[in-house]
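Omission of a single protein chain aside, the complex is shown with its protein chains in their original locations.
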Amino acid sequence: MKKIAVLTSGGDAPGMNAAIRAVVRKAIYEGLDVVGVEHGYQGILEERFQPMTLGSVGDIIQRGGTMLYSARYPQFKEDDVQQQAIANLKKHGIDGLVVIGGDGSYRGAMSLTEKGFPCVGIPGTIDNDIPGTEYTIGFDTALNTVMYSIDRIRDTATSHENSFIVEVMGRDAGDLALWAGVAAGAEAVIIPEVDFNIDRLIQRLTKSSMRGKKHSIMIVAEGVMSGHELAKQLKEKAQIETRVSVLGHMQRGGSPTARDRVLASRFGGRAVELLIEGKSGVAVGIRNHLLVDYQLSEAYEGKHEADISLYALTEQLSI
Amino acid sequence: MKKIAVLTSGGDAPGMNAAIRAVVRKAIYEGLDVVGVEHGYQGILEERFQPMTLGSVGDIIQRGGTMLYSARYPQFKEDDVQQQAIANLKKHGIDGLVVIGGDGSYRGAMSLTEKGFPCVGIPGTIDNDIPGTEYTIGFDTALNTVMYSIDRIRDTATSHENSFIVEVMGRDAGDLALWAGVAAGAEAVIIPEVDFNIDRLIQRLTKSSMRGKKHSIMIVAEGVMSGHELAKQLKEKAQIETRVSVLGHMQRGGSPTARDRVLASRFGGRAVELLIEGKSGVAVGIRNHLLVDYQLSEAYEGKHEADISLYALTEQLSI
Amino acid sequence: MKKIAVLTSGGDAPGMNAAIRAVVRKAIYEGLDVVGVEHGYQGILEERFQPMTLGSVGDIIQRGGTMLYSARYPQFKEDDVQQQAIANLKKHGIDGLVVIGGDGSYRGAMSLTEKGFPCVGIPGTIDNDIPGTEYTIGFDTALNTVMYSIDRIRDTATSHENSFIVEVMGRDAGDLALWAGVAAGAEAVIIPEVDFNIDRLIQRLTKSSMRGKKHSIMIVAEGVMSGHELAKQLKEKAQIETRVSVLGHMQRGGSPTARDRVLASRFGGRAVELLIEGKSGVAVGIRNHLLVDYQLSEAYEGKHEADISLYALTEQLSI
Partner (left out) sequence: MKKIAVLTSGGDAPGMNAAIRAVVRKAIYEGLDVVGVEHGYQGILEERFQPMTLGSVGDIIQRGGTMLYSARYPQFKEDDVQQQAIANLKKHGIDGLVVIGGDGSYRGAMSLTEKGFPCVGIPGTIDNDIPGTEYTIGFDTALNTVMYSIDRIRDTATSHENSFIVEVMGRDAGDLALWAGVAAGAEAVIIPEVDFNIDRLIQRLTKSSMRGKKHSIMIVAEGVMSGHELAKQLKEKAQIETRVSVLGHMQRGGSPTARDRVLASRFGGRAVELLIEGKSGVAVGIRNHLLVDYQLSEAYEGKHEADISLYALTEQLSI
C-alpha cells in the first residue's frame, strides 16, 4: 500500500470532514500518499483526484458538509462502470480506497473489493441506521440540532399553550426521533420500529390534558408518516388542534459535536490501519466503545436495531 | 400611579421576558407595586393577576417565550369587554398597564386609554413590522435563528450542489427575509415590498449557473407565497430543481440575543417612566438609537418601511 | 417505599435538572410521593424539603445548573450530623434518597445507607471521573463547551498565526482535555494520566513548526499545571511564545446536550426503580450502553480510567 484515496458518498453528514482529515493525516503519518476523490464514485469515473497534504485538511475538523462533495451515483451498480473505476484508480497509482457514507455506498465498495481493489467503509449518515456499528458519524450532531430546535418550539408551545408535531428525518430508522424524544422531553414519539396506533395516542393526549398539561410536543419520524398527515388524523378523529413543524434539511448541516468529531477521527485512523494491514471489504464500526471491523455485506444485509428501551422511557417521563 | 400591571399579547417573541423583567424591576425601583397578567387581555377578564417581586423575574432575562403566557383574544374589541377589563383592573388597585405585543395588541391598549385607563405599549414581535420604531423585540433573535439555520442548509447545498428555497416568517413585512438574505449570503430574496417576477429570477439563476455557481439559496417571505409554490413555478417554467425548507415555528423561540435583551430592557424601563410621567396611549420605540414615544394609533394606522437598500445589496453581492 | 427525596450535591453539572425531572416523574409514575431537598446534604439538616409535582419539573430538562441548588457540606462526615439527617428525613415520612453528585457525595449516601437509610447515587460531574461508570452527567456538555470555545480561539490563532494554551477543568482526570484534544484538533494535550515531559513537547512543536505549521493549540488539564505555568516553561526553555486562555467556570454551565439529557433521564428512572426494588447503597452507571448498579464504595475507592488511546490519536492526527 503506497497510495490511497478517500471519498464521501450518499447524503452528507456532519463529521465527514473530520473523517477525511483523519484518513489523510493518518495516511501521511504512516508514510502513504493520499488523494481525495470529489463527488463520490462519480468522481472516480471522471478522474477528479486531488492530492491531499496536511494543509489540505487544516481547519476543516469543525465544518459541516464534506469538502470532497458527495453525490448519489446509481450507475455504479453496473459491472463495466466498476471496471472502469478500478482502471482509473490504478492509472493514478492508487492501491486502496476509503469510502465514507451510508450502507448504500458500502455496496459499491464491496463490489470493487470483490473485483480485486481493496476498500474500507466508514459509516457516515445522520440516520444512525447502519447495522454492525452502534453509532454513525453525524447522528450525534443531528440529534442535538433536532433537540435544540424543539427547545425553541417549546418556548412558543408553552407561551401559547399549543401542541406541536415535529417531523424529523429517518426513513427506516427511528433513532433520531427516539433519542430526541427523551432529550427534548416530548410527550410522544412515532417511529418505524413501533406500530403506530392513533387511538392509543389520542388516549394518552387526553389523559395528559386531563392531568392539566396545556401543551404537548409529538415527534414523528418521516418514515412513518408526514407531520401534516398526523395533524390531519388527530383533527379528524379527536378534534385535537396541532401545529406542524418539518425540520427539513437543516438537520444535515452544522458544525459537528465533540462525539461526532471523535468518532470520525477514530474511524478515519482505523480505516487506514486496516488497509495497511491488508484487510479489505470491511467496514469500521464501534461496539462497546471499541473499534471493530466487519464484512461490508453485514452492513447492507443486516438489520439495525434501535434502542427501544428509550421508547418506554419517554412514555414514563412525559406523564 | 401606585400599582401597575404588565401583560404580553399576540405572538410570542424572544426578549419578552427581558421586557417583563425590566418593567417589574424599574417599577419596584421607582417604588411602585407591580402585577403580571397571565394570558394577555383574556387574563384581565379572568382576573389572572399575580404580584411580581424582584425574585419573580430573576433568571428570566435569558429565556425565550413569555413567562406571563400570551394569547390572542379577538373579543377584546368589544366595548363591554373593555369596560369589564377596566373594572377588574381597578378592583385590584391597578392604575396603569404596560402591553407588550404587536400592533394588534396596541388597539386594545388604545381603547383602554380612551376609556380612561392609562396604557403604554412595547413593540414585541419577530416580524419587525411595527410603524414608528426601527426595531421590535425579537427581530434580532429570529434573524440570527434564520441565518444560522440557513448556514446549516448551505453545508448540504454546497456538498451536494443542490439549490434550496427557504421559507421564512413575514406576512406583511420582508425584514426577516431581507436581512437574512444579506447575512446568509442568499442568491435571491422574495419579499412583499418588491414585486415578484419569476422570469427575472430565472434569468438571474441561469446567469449565475453559467458563471459556474453550482448551488443557490433563495429566501421567500411567507407573505408572498409558500416555498413549495415557488419550487413548483421554477420547476414548471424552467426545469429548475430545488429543495424546500420551511423554517416554521422554531423562528419564534430561543434565548434572546444581546440586542434584543438590551432593547427590551430599555423599552421596559421607559414604559414605566412614561406611566409615572402621566403619559399614556403611547408606544415606546427606538429611532436613531434614542428612545421615543408616540401615539399608539400611529403604529396601527401607519406603515412600516423595510430598509430596501439591502435588496440591491443582496443582488450585487450574490453575483 | 412510599415517599422518596432527591438532592444534588457537590459541583453542579449540566443535566442535573434532567436527572431531577426523571426521578420526580418516574416516582410519580410509580405511585410514590417525592420531595426535593434544597442545597444538598445541608438542606436535610435545615429541613429544606419541597414537595415535587409533575409541574415542578416542567420546562427544566433543557436548563443548566440545578433547580435544587447544590452545596459542599464537609460536616456531613460526622456521625451525629448523619443521625440528625436520618431523623429529619423520617420525620417527613421519607423512605429513600437519591443523591446526584460526584464521588465525594457518594460517601454521605453510603454512610446513611449503612445507618439504615436507603440511598442510591447518580453520577453527576463534568469531570467524568467516577469509577464504575463510563460516563457521568455533564461531561458531554462540558466537552462541547470546551471544544466550541477552542474553535473560537482557533479563528484568532489562525488569523494571527499565534500559538495558544487552553487550560481546562480536570483535577485528577484528563477526560475533558483528552476528548477536547481530539475533537478540537489540538496539537498537544497535557493530562494527569500521562507523565509530562517539557522537552518532548518542545521537540514536537519544533518539528511541527519546521513542517510549516504556523500556529498550534495546546490543552492542559488544570490538575497537571496552570496554563500560565506551561507558557512560562515554554518561554524559558525554548523561547516559544504562547497566549493563555483559562476557560474557567463557563465550563460548568449551559443547556445540556442530548447525550447528557438522555443519560440523566435513564439514570433518574433507574435510581427510582432500584429504591423500589429494595436495593440501596448503590450507584447507577452505564457500561456498554447498559445501565448497571454497583456498590457506592466502589466509586470512591476505585480508580477511573481515561481512554488513553485518544492520546496517541491526537499525536498522530496533529502531525
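Going in written order, the chains are labelled A, B and C, and every chain counts its residues from 1.
By our rule, contacts are C-beta pairs under 8 Å (C-beta built on N, C-alpha and C of every residue); 3 or more make two chains touch, one makes a residue touch a chain.
Predicted model only: the values in this text are computed from it and were never measured.
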Omitted chain: which shown chains does it touch?
B, C
Decide which residue listed in B:V6, B:M110 or B:M147 touches the omitted chain of the complex.
B:M147
Hey, which of B:G55, B:G116 or B:G278 is the one touching the hidden chain?
B:G55
Just the residue numbers, please: which parts of chain C touch the chain that's not shown?
8, 11-12, 14, 63-66, 69-71, 145, 149, 151-156, 158-161, 164, 243-254
It is residues of chain B that touch the chain not shown, namely 21-22, 25-26, 28-29, 54-55, 59, 61-62, 134, 140, 143-144, 147-148, 151, 154, 158, 179-180, 182-185, 211-212, 255, 257-259, 261-262, 265-266, 269, 288-289, 307, 310, 313, 316-319
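The criterion applied here is as follows: only the chains that are shown with their structure count from here on.
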Fit chain A onto chain C over the CA trace and report the rotation angle, somewhere between 0 and 180 degrees, nearest 5.
180
Rounded to the nearest Å, the gap between Cα centres of chain A and chain C is 28
As a quick test, compute the distance in whole Å between the mean CA positions of chain B and chain C.
39
Shared-contact residues (touching 2 or more other chains) in chain A
151, 154, 158
